[in-house]
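With one protein chain removed, the remaining protein chains of the complex are shown where they sit.
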Amino acid sequence: MRETYFSHAIRETLAEEMARDERVIMLGEDIAEYGGAFKITAGFAERFGKERVRNTPIAEGGFTGVAIGAALTGLRPVVEMMFMDFITLALDQLINHAAKFRYQYGEQARVPLVVRCPAGAGRSYGPTHSQSLERHLVATPGLVVVAPSTAHDAKGLLKSAIRCDDPVIFIESKVLYGRRGDVPEGDYTVPLGEAKVVRDGEDCTIVAYSRMTEESLRAAEALAAKSVSCEVIDLRTLAPMDTETVAESVRKTGRVVVTEEGPLTGGIGAEVVARVVESCFDYLQAPPQRVAASDTPVPASRVLEEAAIPSARQIAEAVVRSIRAG
Amino acid sequence: MRETYFSHAIRETLAEEMARDERVIMLGEDIAEYGGAFKITAGFAERFGKERVRNTPIAEGGFTGVAIGAALTGLRPVVEMMFMDFITLALDQLINHAAKFRYQYGEQARVPLVVRCPAGAGRSYGPTHSQSLERHLVATPGLVVVAPSTAHDAKGLLKSAIRCDDPVIFIESKVLYGRRGDVPEGDYTVPLGEAKVVRDGEDCTIVAYSRMTEESLRAAEALAAKSVSCEVIDLRTLAPMDTETVAESVRKTGRVVVTEEGPLTGGIGAEVVARVVESCFDYLQAPPQRVAASDTPVPASRVLEEAAIPSARQIAEAVVRSIRAG
Amino acid sequence: MKYDHDEIIEHYRLMLVIRRFEDVLDQLFGEGVIVGTSHFCAGQEACAVGAVAALRPSDLVSSNHRGHGHFLAKGGEPRRLMAELFGKATGYAGGRGGSQHMAEFSLGFLGTHGITGGMIPVATGAALSQKLLNTGNVVLCFFGDGATGSGAFHEAVNMGAIWELPIVYFCENNLYAMSMPVAEAFKVTSIAERAAAYGLPGVVVDGNDYFAVREATGEAAEHARSAHGPTLVEAHTYRHYGHSKSDDCGYRSAEEEAAWRARDPLKLMRERLIAEGSLTEAAAEALAQEAEQIIADAIEFARNSPDPDPETLCDGVFADFD
Partner (left out) sequence: MKYDHDEIIEHYRLMLVIRRFEDVLDQLFGEGVIVGTSHFCAGQEACAVGAVAALRPSDLVSSNHRGHGHFLAKGGEPRRLMAELFGKATGYAGGRGGSQHMAEFSLGFLGTHGITGGMIPVATGAALSQKLLNTGNVVLCFFGDGATGSGAFHEAVNMGAIWELPIVYFCENNLYAMSMPVAEAFKVTSIAERAAAYGLPGVVVDGNDYFAVREATGEAAEHARSAHGPTLVEAHTYRHYGHSKSDDCGYRSAEEEAAWRARDPLKLMRERLIAEGSLTEAAAEALAQEAEQIIADAIEFARNSPDPDPETLCDGVFADFD
């Protein structure tokens, strides 16, 4: 096994999949010679040609729609949404087109599309370049939403996403791009729709995904020093959600803290909490806790941004609150 | 007091507000001579002139943005989104512009905008003309979301919405348009941000809004015959949400069922459940229940549509489940 | 005549079938037999049939909310179309989609859709597939004048243009988007003029003349097929009914309606074929009766078809997760 950057794992996967399957193409702003805003596709245009690695005009709704149409008719497009914040412009194509085609047109219709979304805060980019907008996709029946937390899973999940016959929103934390982790060379997949217990524990379950998995592990580490044992679950796929893995853990620990980088209201945490109370109410010893960003836009200034986005400290505090509560 | 249609209450309110305040203008498709798809603004162009009652091209993102800009600079626009399903095209303007302006530009910025959204299923219009997409707005910090269930509240809340200095999404159930109710003549407001107990009860709290309030009252009626006493809360404003009124009721009844017309996953119900468990966990005698539409697009065929959308029967069943559970 | 006689007669019959389909639908809605909504294309049959006539069978068509004619022209069976409008399990979308959301890929019909303008990017993507997969096929993308106001139109047509995709953008300019007259929605007098903004050829054609439409679309399709990129075809036409079943057309003058009815595409075609000697009055009458029969049969089929099973409600949301 080899250590590599999260961003490199994604690049490698895209390259491998493009080499493996001619039908895989890429669309996005500045992805060709320039290699994309985060340089994920650097060298792709030279290697695979500009027919398959296609720079688009600034037209997120349009090029997402183009990708959907291409997916319906035999290609397997991977779209790069330069910042997830811009997916707002493509929501009609995703909600009213991609997500509905199979249901309404029947089995003949498949939309093997991946929309890669660099997401999240932590870089002081301000209100329109720092959002975690997965809530809109998770709340739309017909979309698969994936959000890896490690380089290993980024590769395995992205392979699965590209090979999936449904539209997949693939969330890449911009902060995680710079993290390194063990990544096998060559082909392997991580299945979509399966959460993973990334740390075993007895006292409280922490549910996280994407960058918050890291913060949750950090919180668990800190709490272990105080003899509090946390089980950490990385959802990995947000939709369809693996409720069972979460429920199993909560039945054991009796407590749950859910964390995410997006704002509190209407977030993924609400859905997780609702499912947990529905499926393991009698096991709960304390009220489920949500740890999320403030119900505000993401401010640019570093001090404000840090105050807005949850961190290990707040997660640990929520665990302690949960333990004190009952 | 006079009985009038829900749709007429809205028309009357709009006319009164336009007469009261010159800055109130309307933008939307076919709202002038044609009076809008649901004839809400019939006669407005003649009365107020086409400068203030403005037909737009088919450009939901564009005209919502225009309304936002007009709101920032002294007008108080009311936009008609012909079907709420089309708000997907305006989500960038709403999420990345209207919702953020005040926070990022500070006190100088106000967006006194109302976006009226005929919403919901029940007319066999199929997947792109039947949705309840409030989830996307509620999950966006900076937007006010209102969804009246009666003609009375429709008038009072719409007045408040038009006079509010924040962007308000105003949800009008297409099915409710045809309902009649008592509506005072002349000026009155119903405050934004306040839920209402529309039926007192002891055994279980049902939380609803918009058309589901009606179904919930029907369920409560049916259950009363079986000596089950339900308290029904009409949220009326979905964001910012009046958690306290819900919590107070749940502390009394110990049980809660939340219902909505949109699909289960990522809906308003998840947020309500999360808040309820956070605020009154120790009072809960049974797991909160969500009654929502199927996690599918809304099918056109009447039999399928009926199966997809929740009704009084399912709400009553959820109450019974809750009571049996503990 | 440069076209095959039998084919022309067949296409005339198809136009009669479409007209009958729409006329009968209007009645069925009136009687409450059908619920939901529909947008009738009566008056615009020459666009649908004329444009599709210019294609190869393997070419693709994408449609909009006013799509019954497009679908029937591309080979859709009246029975299954009608069944869809009845919300029945035998309909093209199994009752799930209704008028605005049905497709049949085996016929190269990519679908009707309820979001105005929304299928223009999708069709453009289908054209990208044709190019990259070297199928030799072209895409014919139908939309209305109103749709050209949408950002989706602008963004997609621009991509079609810069990438020289094999697609024909076919605008049925029926003078109104719902109640909005073209002249109120746009300052330009012709929609084809907008093609220049994308560096594309734009052509205007009489949309009530089957032959003119076929000719113009044929040229545009060959242009596209030979890798020269898209054309924006603007066909002037008129819908006989209101926008949808609930519209009384108060915004149109009686004179305007009469003038267009005088140029009814079925009447024009019938007169021309009879004048040319390709058709007799009697044969025309027989074709009309055939059309009536086909639609009567379709209604019968739809009526006798089963409702979808509510147990199937949640099936098929995903391809890979059921």
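By letter and in written order, the chains are A, B and C; residue numbering begins at 1 in each of them.
The rule we apply is simple: a residue touches a chain if its C-beta (ideal position, glycine included) is under 8 Å from a C-beta of that chain, and two chains touch if they have at least 3 such contacts.
Please read all numbers here as calculations on a predicted model, not as lab measurements.
Undergrad: Specify the shown partners of the omitted chain in the complete complex.
TA: Result for the missing chain's touching partners among shown chains: A, B, C.
Undergrad: Write down which of B:L14, B:A32, B:A45 or B:A59 is the residue touching the left-out chain.
TA: Within the whole complex, the residue contacting the unshown chain is B:A59.
Undergrad: Have a look at A:F6, A:F86, A:Y105 or A:Y209 and name the one touching the chain we're not showing.
TA: Of these options, the touching residue for the absent chain is A:F86.
Undergrad: Which candidate, A:T189, A:S229 or A:S294, sits in contact with the chain we can't see?
TA: A:S294
Undergrad: Which positions on chain B touch the chain that was left off?
TA: Answer for chain B: residues 23, 25, 51-52, 54, 56-57, 59, 61-75, 77, 92-93, 96-97, 100-110, 141-142, 144, 164-166, 192-193, 240 touch the chain left out.
Undergrad: What residues on chain A make contact with the chain left out of this view?
TA: Residues touching the hidden chain, for chain A, are 29-30, 32-34, 37, 55, 57-59, 61-62, 85-86, 89, 123-129, 294-297, 299-304, 306-308.
Undergrad: Could I get the residues of chain C that touch the absent chain, sorted low to high?
TA: Given the touch definition above, chain C has residues 149-155, 158, 161-162, 184-188, 193-194, 196-200 touching the missing chain.
One rule holds for everything that comes next: only the chains that are shown with their structure count from here on.
Undergrad: Round to the nearest whole Å and give the separation of the Cα centres of chain A and chain B.
TA: Distance between chain centres, rounded to whole Å: 30 Å.
Undergrad: When the centre of a chain is set as the mean of its C-alpha atoms, what distance in Å lies between chain B and chain C?
TA: Each chain reduced to its C-alpha mean, chain B and chain C end up 36 Å apart.
Undergrad: Could you work out how far the Cα centre of chain A sits from that of chain C, in whole Å?
TA: Distance between chain centres, rounded to whole Å: 40 Å.
Undergrad: Give the residues of chain A touching no fewer than two other chains, as numbers and ranges.
TA: 61, 92, 96, 100, 103-104, 141-142
Undergrad: Taking each residue of chain C in turn, which ones touch at least two of the other chains?
TA: 93-94, 96-97, 101, 113-115, 151, 317
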